[in-house]
Structures are given as C-alpha cells and as structure tokens.
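This report concerns only the one structure given below.
A single protein chain has been omitted; all remaining protein chains appear in their positions.
Take a look at chain A:
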C-alpha cells in the first residue's frame, strides 16, 4: 500500500512502487483526465503537478510522489491559478481534439504558479508539450493573456 495525496485528498493505492503515477491515476483511482500519449516523457499529455511543479506522470514511479502533493487536471477549476488558465483556454478557444489539453493546462498552471509574470521566453521555455492539432498559437495567446502580456499581432 502506498499513501498519496491527490488534489488534497489522502488516497491509498495497492500498486507496486515502480508503477508510473499515470496508470495509478487512471486505472486505480479512475481519474482519466490525465492522458497517456507516449509513455516516454516526449509528449506531455500526462503532465501533473507535484508540489506545484509540472512532472510527466508516465515516467514518474508512484513511490517518488509518496508524501508529496499531487495535483491533477481534475482540480484545476478549484485552483486559483488553474481556474484562470482554464478560463483563458475557454476564452481563446484553445482545444481542438482536446487530447493533449489536460497536459497543456497543467504545464501553463505550473509556469504561472512559479512565475506570475513570465516573459515570452519563459512561456516558450515552459510550454513544450506536443499538440498534433497544432493549437500552439492559441496556447501561447492564452498563457500570455493570463500573464498579462499584451496581445501581439
């Protein structure tokens, strides 16, 4: 048994210590907002926050987050920064297929939690998740909006 704190709640799961956090979330806890895309930390669809920083849960063994605070997309609307990010995603109509967008919202929330006033370079350095629908410009516009950066042509 491993004890986890997910979105502020204590959860106990019966998983081997090397099980990726992604599959514990999806299969043991039924939280399917966090997505599987590649399994090798390339795409970022599985991004979650661990103690406020973005991590790729597909390569994070569950034992590594025991005793740490895990936050998933399911909690974003109740998170002060996350809620702003979600509203910006809606305002800028970011998602297309939507499959990568949980991870994109988590990456943006992590950035803005650590740096409320990121520069364009900060945004570019932080927002590296893949999107096959090519919503990159809308993502950038939404993050810049939350960061208070002026709209660019």
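By our rule, a residue touches a chain if its C-beta (ideal position, glycine included) is under 8 Å from a C-beta of that chain, and two chains touch if they have at least 3 such contacts; residues count from 1.
Here is the rule we go by: contacts and distances are computed from a predicted model.
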From "Autoinducer 2 import system permease protein LsrD", "Thiosulfate-binding protein SoxY", "NAD-reducing hydrogenase moiety large subunit" or "Isoquinoline 1-oxidoreductase beta subunit", the hidden chain's UniProt protein name: "Isoquinoline 1-oxidoreductase beta subunit"
From A:53, A:115 or A:137, residue that would touch the chain that is not displayed: A:137
Omitted-chain contact residue, chosen from A:55, A:70 or A:94: A:94
Selected from A:2, A:86, A:111 or A:147 as touching the chain missing from the view: A:86
Contact footprint on chain A, counting only the chain that is left out: 15-16, 19-20, 23, 26-28, 30, 32-40, 42-43, 45, 72-74, 76-77, 86, 89-90, 93-102, 105, 124, 127-140, 153
